[in-house]
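Take a look at this one; I'll ask things after.
Apart from one protein chain that is not included, each protein chain of the complex appears where it belongs.
Up next, chain A:
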Amino acid sequence: MALQPRKLCFVTVGATASFHLLLESVLSAEFLDALQKHGYTNLLIQYGKDGQALFDDFAAKHPPGHPIYHGITVDGFDFKHAGLDNELRLAKAMPSENRSGGVVISHAGSGSILAALRFGVPLVVVPNPTLQDNHQEELADVLQQEGYTVWSNYREVPSALDRAETLRTRMLTWPPVYGAHRKQPKNLEGVISEEMGYLD
């Protein structure tokens, strides 16, 4: 029997603001059940500067081999200075390394969203309701409407995994391509050239 391919769910809460609500939601029996149902083998969590206690607490309560895990390996780290590109790459399907396509669950920070879109990994965007001036929900909403990502409330993350699987079957290309019927908007180079006085 061939070894079961690794399938990774990568959760990132960002480096600056804490997002305990999302952490609590993914560190739960319900979420781990949902992961098992979709054939995930690994859960990797970037829990941020002050999420360590929550993560350690969960690990202490549920030692390795506890039935709550269903054999899923759970790892975590606080944050990485160099960015999350390596972790995002692990969520991408790579048959040569026995990896099937995973999912990224991210806070609604534009940096993380853009990185996941660039890698072409199905993305679940979870806005942080505790942040003031919450323009993140608008972004999550419009990205879901346009079919780039799945928008989920932090409470509904387990069910968002279903929608992420649907998204995987019809991923849009990134950066967006403008078809012949749609006017290609001006690009940045064009605007700078106009300001500089280049003729072309």
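Note that in this section contacts are C-beta pairs under 8 Å (C-beta built on N, C-alpha and C of every residue); 3 or more make two chains touch, one makes a residue touch a chain; residues count from 1.
The rule is short, and it goes like this: contacts and distances are computed from a predicted model.
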item	value
Hidden chain of the complex, named as in its UniProt record, picked from "Bardet-Biedl syndrome 12 protein-like", "Protein ABCI7, chloroplastic", "UDP-N-acetylglucosamine transferase subunit ALG14" or "N-acetyltransferase domain-containing protein"	"UDP-N-acetylglucosamine transferase subunit ALG14"
Residue among A:86, A:169 or A:187 touching the omitted chain	A:187
On chain A, residues whose C-beta touches the chain left out of the figure	15-16, 81, 108-111, 114-115, 118, 135-136, 138-139, 141-142, 174-176, 178, 184-189, 191-192, 194-199
